[in-house]
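My structure is below; once you've seen it, I'll send some questions.
Here the complex is missing a single protein chain, while all its other protein chains stay put.
Our next item is chain A:
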Amino acid sequence: MTGDQRSLALLLFGVFVAATLSITTWAGRRRHRSPEEFYAGGRLFSPMENGFAIAGDYMSAASFLGISGLIALFGYDGVLYCVGFFVAWLVVLLLVAELVRNCGRFTLADVLAARMRERRVRIAAGISSVTVCVLYLVAQMVGAGSLVALLIGETGGRARAWTVIGVGTLMVVFVALGGMRATTWIQIVKAVLLMGGAVALTALVLVRFRGDLGALLSTAARNSGHGVDFLAPGLKYGGDWTARLDFVSLGLALVLGTAGLPHILSRFYTVPTARAARRSVIWSIGLIGGFYLMTIVLGFGAAAVLGTDAVRTSNAAGNTAVPLLALDLGGGAGSTGGTVLFAVVAAIAFATILAVVAGITLASSASVAHDLHTSLSRRAGRTPRGEVAVARIAAVGIGAAAIGLGLLAEDLNVAFLVGLAFAAAASANLPVLLYSLFWRRFTARGAVWSVYGGLLPAVVLVVLSPVVSGGPDAIFSGVDFHLFPLQNPGLVSVPLGFLAGWFGTVTSPAPADVPAHAAQHAETEVRALTGAGAA
């Protein structure tokens, strides 16, 4: 990156940070210190606003730069990711969004508590939500460090460390001072910027190929060095059977995990009704689907315009494919157009990271304050205002922990952390959510077993996987205690989560008060489908 590009990129970063900080100040000034305001932003966002915010929460820099880079390097195997990330939204739309909006208040545990008023259920749901959030957060922080360092052209450790610290501090400021209202507006701004950038680059790629997608694909295949194999699956996941099974495992985790991500679930509470929640998901499906389609064009475009070898030389993981493509489309290195486009893409990637980490920090601080602290604190007379104060402190604590872990994990390959976060969400959060919404016999024991029965296998299997030991890029490269062949635990841990919930329920003693159990189920169903008594 040349000096011009760097100073322009830094200037744009600065503008974005200034804009987000003023949003935070504005949102913080009109806060009422109520949980309604802090966790749910007042619940009066429109479906369109919330749809953009959901899309902003979901589309990480990993999708913008990572997936298109993957397509530029491995062709069709990158497209498999896009499909998984996108199809997952049908689970959210059909089975989760409306019912969660009607039954819950702020967190996943609220939905379960609507049926099972037991402390241990709330604690279990809180623990799994915080775990999923922290895994996802660390992945994003480390990604942010290496990405910004890469885009600014400072590959030294200090630039990375300062990026992690800076991103962590900013996200804590957004969340602690602005709550859900500021976070939502930051997501909206980011989603607009990201979609705008993607549309502009896609249009430039299409203009370059005169709108002929066939020519784009055949040029990509030619310049990739793989020929027609580039347009078919198998280049990345076509090796031995372990690699293939690993991808099926990841695919399962992606499609079922989205509906269990705490920061996505908490977005449904920012709109007034279940119908508005449905409409926001429809908006976000439109945005996310369009975005991933453009990602595919950009990935193949990078392969066609730059050639796969050039992309790989710049960054082995392909993360620089889109910025380099922008440089070329703008007129090449040294041209004004190229400099501007490159800096804009870098700034959008930075905005994307900041917004995503803010959303996750808010969701995890809500789980700590609303689920764990209220269940574990022995003090009587807890007030809503006190709870919000705890949530702000929790945001600072989680931010500090994420910065610390981000600095420690700096040199690790963190792509698996995102897969693990999705796998944990799919194994621990989704089964308990679906059971409590749809299964009449479901009991508190079933709920607790389902959460831990999905969460523990997911975490333990990763510890025993080649990611941690024994593999060539393992975290502990010296030792080998890997017993589980796959990198992603989803294929095993998701069925285990469902199985544990079923087993816990059928082995529960018959409820002491049968009519009360039936009434709680009736109440959940009536509220879920009609919205009676919704918060």
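We adopt the following convention: a contact is a pair of C-beta atoms (placed from the backbone, for glycine too) under 8 Å apart; a residue touches a chain by one contact, two chains touch by 3 or more; residues count from 1.
Definition applied: contacts and distances are computed from a predicted model.
Of the candidates "Winged helix-turn-helix domain-containing protein", "Succinate dehydrogenase iron-sulfur subunit", "ATP-binding cassette domain-containing protein" or "Membrane protein", the chain left out of this view carries the UniProt protein name "Membrane protein".
Contact with the chain that does not appear here is found for just one residue of A:Val87, A:Ala317 or A:Leu499, A:Val87. Interface note: of A:Leu95, A:Leu407 or A:Leu499, the residue touching the hidden chain in the full complex is A:Leu95. When you scan A:Ile285, A:Val322 or A:Leu455 for touch with the missing chain, the hit is A:Ile285. In the complete complex, the hidden chain is touched by one of A:Val199, A:Ala316 or A:Ala516, namely A:Ala516. Residues 46-48, 51, 76, 79-80, 82-84, 86-87, 89-91, 93-95, 98, 103-105, 110-111, 113-114, 117, 119, 122, 214, 217-218, 221, 228-229, 231-234, 237-238, 244-245, 247-248, 251-252, 255, 272-273, 275-276, 278-279, 282-283, 285-286, 289, 292-293, 374-375, 516, 518-519, 522-523, 525-527, 529-535 are the ones on chain A that touch the missing chain.
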